[in-house]
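Yeah, one chain of the complex is gone here, protein chain that is, but the others are all in their spots.
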Amino acid sequence: MDFRFSEREEHFIAEVKAFIEEQKQLPGADDVFNPNREADSSLSDSEERRAFNRRLSKAGYLGMSWGEQYGGQGKEGIYDYLLNEELATVGAPLIGKGVGCIGKTLIAHGSEKLKQEFLPQILNAEIEFALGYSEPSAGSDLASLRLKADAVGDDWVLNGQKMWTTSAHFADWYWVAARTDTNVAKHKGISVFLVPMNHPGLTVTAIETMGDHRTNQVFFDNVTVPGDYLVGEVNKGWLYVCEALDYERFTLYTVGPIFSKFNALIESLKNTERNGKPLSEHPIIRSKIASIAAELEAAKMLQRRVISAARKEQVPTVEAAMYKLYSTELGRRLANLAMDALGPMSLLRHESEDAPAHGKWEHSYRATVVDTIGGGSSEVQKNIIARRGLGLPS
Amino acid sequence: MDFRFSEREEHFIAEVKAFIEEQKQLPGADDVFNPNREADSSLSDSEERRAFNRRLSKAGYLGMSWGEQYGGQGKEGIYDYLLNEELATVGAPLIGKGVGCIGKTLIAHGSEKLKQEFLPQILNAEIEFALGYSEPSAGSDLASLRLKADAVGDDWVLNGQKMWTTSAHFADWYWVAARTDTNVAKHKGISVFLVPMNHPGLTVTAIETMGDHRTNQVFFDNVTVPGDYLVGEVNKGWLYVCEALDYERFTLYTVGPIFSKFNALIESLKNTERNGKPLSEHPIIRSKIASIAAELEAAKMLQRRVISAARKEQVPTVEAAMYKLYSTELGRRLANLAMDALGPMSLLRHESEDAPAHGKWEHSYRATVVDTIGGGSSEVQKNIIARRGLGLPS
Amino acid sequence: MDLDFSEEQIMLRESAARLCDDFHTSLSVRELEKSDTGFCREFWCESANLGLCGLSVSEAYGGAELGALETAVVHEEIGRTLTPSPHLDCCVISAALLSGAGSDAQKTQWLSAISSGDKIIIPAWQEAKAGNDLSHISTRLSKSDKRWVINGKKMLVPYANSADAFIVLARDEDQGTHLLLIPADNLILHRQANHADQNLFSVTLEEVDVSAENRLSSNENIAGCWDRAMLKGIIATAAQAVGGASRILIMANEYAKVRQQFGKPIGSFQSIAHYLADRATEIEGARYLTYQAAWACDAGEEWEQLALMAKLHATAVFRRSAVDSVQIHGGMGFSAEADPQLYYRRAKHLQLMHWDPDYLEHRVAQKVFG
Partner (left out) sequence: MDLDFSEEQIMLRESAARLCDDFHTSLSVRELEKSDTGFCREFWCESANLGLCGLSVSEAYGGAELGALETAVVHEEIGRTLTPSPHLDCCVISAALLSGAGSDAQKTQWLSAISSGDKIIIPAWQEAKAGNDLSHISTRLSKSDKRWVINGKKMLVPYANSADAFIVLARDEDQGTHLLLIPADNLILHRQANHADQNLFSVTLEEVDVSAENRLSSNENIAGCWDRAMLKGIIATAAQAVGGASRILIMANEYAKVRQQFGKPIGSFQSIAHYLADRATEIEGARYLTYQAAWACDAGEEWEQLALMAKLHATAVFRRSAVDSVQIHGGMGFSAEADPQLYYRRAKHLQLMHWDPDYLEHRVAQKVFG
């Protein structure tokens, strides 16, 4: 048993840290490195962030775990994770969908044409994707999606609506699941398509969220997709979507950001006075902080179980569900504890100069809401743990 | 709106208090009045307690809400409640099943024979009942009970088993639900019988509990019951069992005991020192006590909603479920908080002279377990609230 | 024992509900969050016309002289509809301060103006580094060149840009507590953007002159008067929390009945149903705890502890109800366009403003342990 990373891994971490330090000196760094952005800090939703991704690419950090025949480095997946952990800790965009689920699905199932078209663009950080799974009536029950794709000659014509597509307003391509067969069990009639985001039949409408980040609904009005932009085989989409977890088993689950937040809270409590005494000296606050500090360390352990399973080439379905469930609920409790500890002044937003911790916590209290809902709600995670982990009947 | 009791009611309360004070002077009072007994203090499981019941009867406190034609006083049900609240607060046996669900079911549905045989004995406190509903495989799902009653001539012959019959080892009669028809929906084949507890076909076996009180399983081996000891009509048993809630809507839900416990805890915290300071001056303990004090008051309000609905001749199904759910969970949390506050020494049992608060809290921590399970588990209460109160589909 | 409202109280609720509903759809609540004043002037005029502004003010000053329970009824509707208005600060707390410590002249001038809706008077009391007790209030009343002046900075002052005057909580060099009625002119206001987008300001007082007529001093126990006014205020806050919690829970409950996943309404899943059952239970407890506090205040029974408990518990329950309701709403729960987020933010606002849990627990414990 050893909870440390290996020497090679530690060396890599140090390299990434040095790279980040360098990058922080460049213009636009405030936008690229923004730990106050909560979960949406993983996005490359600005020109500065895309430029940073291109520099990541130049430095050889994209596609590390891809095979060399696809321009990758054939490294173990842990390096993608270590990179993301460092990026997440400083609030920089993560390496995500492109080198993750989309690139790897293309490698595993895509045609030569799609590989040749997309893989180099992904490696060079020239392309951003949006994922189109959720729909108004397909949330926790994703397989019930209704976006319809009809075969018309060699083409497919897509009609319907997607919901909660986070990156739709800045992405270049849409990785979208649609129903290609309505006469089979709902899992068996789904296919995946690649659609240019600027397709004239697509209408992207903003959904603003309580956490100040934008998401979108996307309407499909006779969106014609050439047959060779159907990914892999027809009606195998559900399989590809489920496999994606496998491909991203290392990268999705970082623990650095919540530790950064905790440390920031400790600093705020030391630096904020009430009744002539720093909040860090109030016994009730100390007691609550101690409990949550232990829970944070427990969350880290659950995260370690994910990457430990992943590195043994297992698909850490239950481990990931446990970490997702525990860490997102913890994130919400941390925000609530922080506001209570900082008292009424913590209601002030970032924009107010009087806001303690620059309004970090009132924002976190709003933004962490999405964490227990998106990406599989807490209830869905508990079902996964109960059925797959504990073998309980459904 | 008025949260006080009426002058007449207050007068009655004062009368009961005076009666109790008098009774406390009599020999055996330590056994009769025992606030440390937790929920099982409602039982008349000793000779002293039965004698107290007879004195209650002499003083006119039994059957207050029965019609005068049955020897009652035709008083409103609230007086039964007020009496029980005073009795519960001092840990005395409550007026319960006899004047409650059994007596009232007999009045509503019983034959003349059963009324004449049982009602006077109930009023005179000459008889104790045990309730036989639960079975090994009929817990939350009571209607699935299997104890079989076969018609043989004019008699019924009962075979099978009951479980968790609290009073079986000291009761005189068994009020027992059995299956009289296996060819209909499970709710529609149940009847209620009265069986003398000393019937040779009955075997009572003790089940000891973690809370130090005894409960029992009861085995039926060809227990012959004469036809006129079937209560009301055959196959209407489920109806009678459900109606019982109606009959006991005032009396089951006292709030005094948890307030007594809370007050005892406050005294203990004032009188117990840690590191040279009474525990009552430790800020963290103070904060937790304040929260739970508010919750206690909220529990009292939920109890008031039960009797308020009851006094308007409504059946407070949802109100009672809410109070039962909230107050029993609160009772468990209170015991846990008390042990944590009193620290390691709170592990000591009553028998140890060093035990703080005479070991009250370690006992409470064990004994309150039954409260969230028996009488309809917390999960069953939530189902009732969700379906009947909130109209959610099942 | 009678847990029902009187016919008059039911009528009051209906008229308050109608008024709040008329002016405050979730759309207009959103607009008011972004508006300059933070509340609707027309609504305010109508409130005054209906007698709501002077609800608790003595008849001698144009009020209806009703009790804390009537105030709770109105504030439950305010909370249900998320109605933003200076009613709590002006018509409950300031009115109580003026009634308790104002001179006859001050009452005639200001209480009447509160009743009629003509003037808005807001307590300015909170400070960045002081808790909720008075001992660390740093706003100072002091003598400078023979005149009395006041210096300090108040935080989180609601509707300050609509206020005609503030009742400023200050202390002198001997730690004496003072309430000073300071006209709003010439004070420095800074808008304070906040979580629930309520209308809040910092108010800076620099060498502001104070004369005898500015002082509320007809009561020798100013600190006690302040305390009682705040206690009345927190009962109203608790009632707002109860109203808000009930409403958001009803929304989640309705959503759970219609929203289908896996071929069933999500409310048929125990995980969802039991959240709702737990919260519904807590809400009823908090509701009657709040009513009881208000009733006790009116009936001359011990009410202070109940008021503290009601605010502590009801706002905690509102918060939990809002959290669960947002979760039940899924994606709609965090969408800005849907309504749950409005309640989610308001819940935390109510919990921390007007005495936060830390202080309420401190006070409750003080009484419990004697």
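Some notes on this structure:
Each chain carries a letter (A, B and C) given by its place in the written order, and its residues are counted from 1.
To be clear about the criterion, a residue touches a chain if its C-beta (ideal position, glycine included) is under 8 Å from a C-beta of that chain, and two chains touch if they have at least 3 such contacts.
Please read these numbers as outputs of a predicted model, since none were measured by experiment.
One chain is not displayed; in the complete assembly it touches the shown chains A, B, C. Within the set B:F52, B:W156, B:F250 or B:Y365, the residue that contacts the chain not displayed is B:Y365. The residue from A:A264, A:A299 or A:A367 that touches the chain not shown here is A:A299. Residue A:G389 is the one among A:P136, A:G201 or A:G389 that touches the chain missing from this view. For subunit B, the list of residues touching the undisplayed chain reads 134, 137, 139-141, 144, 163-164, 207-211, 215, 273-276, 284, 332, 336, 339-340, 343-354, 359, 362, 365-366, 369-370, 372-374, 377-379, 382.
Summarising the interface, subunit C meets the missing chain with residues 269-271, 274.
Mapped onto subunit A, contacts with the missing chain fall at residues 1-6, 9, 266, 269-270, 280-281, 286-287, 289-291, 293-295, 297-299, 301-302, 304-305, 307-308, 311, 319, 322, 325-326, 379, 381-383, 385-387, 389-394.
Criterion: only the chains that are shown with their structure count from here on.
Look at where the CA atoms of subunit A average out and do the same for subunit B: the two points lie 53 Å apart.
Per-chain Cα centroids separate subunit A from subunit C by 40 Å. Among the residues of subunit C, those in touch with two or more other chains are 358, 361. Residue positions of subunit A touching 2 or more other chains: 284.
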